[in-house]
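Only one protein chain is missing from this complex, and each of the others stays in its spot.
Take a look at chain A:
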Amino acid sequence: MAKRQVDPITLSVVRGVLETTQREMTLALEKTARSSVFNLAHDYSTALFNHTPEMILQGQDIPIHLGSLIPAMKSVAGFFEGDIHEGDLILHNDPAYGGSHIIDTCMYYPVFYEGELVFWTVCKGHLTDIGGPVPAGYNPEAKEIFAEGLRIPPIKLWDKGVPRNDIMNMLLTNMRARRDQEGDFNALIGACQVGARNLIALMDKYGKDTVQECIAELLDMANAHMNGLIAQVPDGTYSGTAVLEDAGHGFGDFDITATVTIKGDSCHIEIESPPQVPYFINSYEGNSYSGVYLGLMMFAQLPPPYNEGLYRNVTVDMGKKGTLCNAQSPAPHMNCTTTPMETLTDAVRLAFEQAAPDKVSASWGHANGCNIAGWDSRHDEEYVTMVLASIISGAGATASQDGWHACGPECCFGALTSGDIEMLEHSYPIIIHEYGLMEDSGGAGKFRGGSGTRWAVEPLDTDMTLVTFGEGRRIPAMGAAGAKSEMVHKKVGRLEITRDGETQIITDNVIETIKPGEIAANLNPGGGGFGNPFERDPLKVVEDVRNGLVSIEGARLDYGVVIADADTLSIDEDATAKARAAA
């Protein structure tokens, strides 16, 4: 029951208005942003904070953005403490101040009411470029963050209502595709305004104090909810170690370990990772929070709304400064929102799988995507973008069903949209030859992992620079509850470049030039399976074979189902029984 004298009805109403506000901010962002990363791909997030600042509502957007907004907001508010005024607007991207990677740019708008700071409306979005030597920011050659792009510590874009055009011009001068970046900045600012407008209307209606009381109550309720879930887990220490594969940097595979200690209704998560490396896979602390919180949510499986109250009894130690998951300047980091974040998430998920075996789902396919850049001769202008359609992996199976096809990567958890291929071809000088599901790519299990995707592209009439990032090209998405696959090579991602009839398979992060007539196909991993694949209903396996999701060979090797006739797909019952018994 409510500790405060909050009317339960008003509480429900305030909750509804907060969610509507966040929704309207998200819509404003989506509809107005320029870059396809924003508006086709939903690679943006919105959140509301109170004055303290504590996150009072997290949008249902990209998980990788939202955890890190919590430390980032605190850091930004702290930086300008005593100097925050009505009409200010703050911009920031630097991981040293809680940011994720510098291409994710955050806008913070303080909302004043009767002269007092009451709320912050906050948006974060993945721009298409942030300056630096490599278009779109992903520079596998970078040894330091300085070689990745522009670091923006907290700065005021508006000062007491006056836009600082000199600052904006300085930023845009340092970025490619200026028009798109300017449009995206406008979209972020517009969304913050939309949020502020609604919050002020809410306070007009119920009064500032009532609204704040309700919000305090909502935070407490979320806290109680998560505590209740944690309390159901037996006290103890649980540990999970996930392996981050060497995606071509040569430093070898890395272990990331999460140790979860449950005591009553509180939970402490300790991360251990190797020292940071001069390669773009280091994660600063803010970003690592996102990874840890996502692992926690895979256990908690909570419906919205989400606010910071959820994490009040969850303490996190990211390990020593200067490590992979707690990097410090000048560690290069551009890849961090996917790699090592997803491995970090897996480690946390795995620890929770020990703690609550029936509640956790399998891992999703990791991100393994492409950025493209070049010259668009149709409009005589340069283009650069991250292609979200190149990154769509399979979802992990759960204790109740097969994983969704084409719904990942894990770090985005279905929040992305990959964009219509005609819109992509309209916006960029490319031909997308294929965008489909891949046979045998879903992890085997009693419940099968979702299929990964194959995305094949050819430049229209000019050379295209293709930059790859991520991993998951050797180690498949982790199954749960005893799932395992035989045909591992089908479950992982890779890049296939076809030139003059010859196909080259690439499993490292590379920068390649693709000419018209050549085709680059990016393959994305499937999701992990759940449970023993030999317990999967053979008829379900046959249905997967009929639909080209599992091959006849895959049925036999991964599922122990022997198909007697390739046309009718009849099952050889004896051989199947034998194969399954032999396991």
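Everything below uses one rule, namely that a contact is a pair of C-beta atoms (placed from the backbone, for glycine too) under 8 Å apart; a residue touches a chain by one contact, two chains touch by 3 or more; residues count from 1.
Following the convention adopted for this analysis, contacts and distances are computed from a predicted model.
Of the names listed as "Acetaldehyde dehydrogenase", "ABC transporter substrate-binding protein", "C-type cytochrome biogenesis protein CcmI" or "N-methylhydantoinase A", the one that matches the UniProt record for the absent chain is "N-methylhydantoinase A".
Only one of A:Gly240, A:Pro332, A:Gly419 or A:Gly443 touches the chain withheld from this view, namely A:Gly419.
Taking the complete complex into account, A:Gly183 is the one of A:Gly183, A:Gly248, A:Pro274 or A:Gly482 that touches the chain left out. Of the listed residues A:Thr20, A:Asn169, A:Thr315 or A:Ser570, the one in contact with the hidden chain in the full complex is A:Thr20.
When the whole complex is considered, the residue among A:Ala96, A:Ala147, A:Ile200 or A:Leu302 that touches the unshown chain is A:Leu302.
Considering the full assembly, A:Leu549 is the residue among A:Val233, A:Ala481, A:Leu549 or A:Val562 that touches the omitted chain. Although one chain is hidden here, its contacts on chain A can still be listed: residues 1, 7-13, 15-17, 19-20, 24, 27-28, 30-36, 39-40, 42, 60, 63, 179-180, 183, 186-187, 189-190, 193-194, 205-207, 209-210, 218, 221-222, 224-225, 297-298, 300-304, 361, 378, 388-389, 392, 395, 398-401, 404-408, 413-423, 425-427, 431-437, 453, 456, 460, 546-549.
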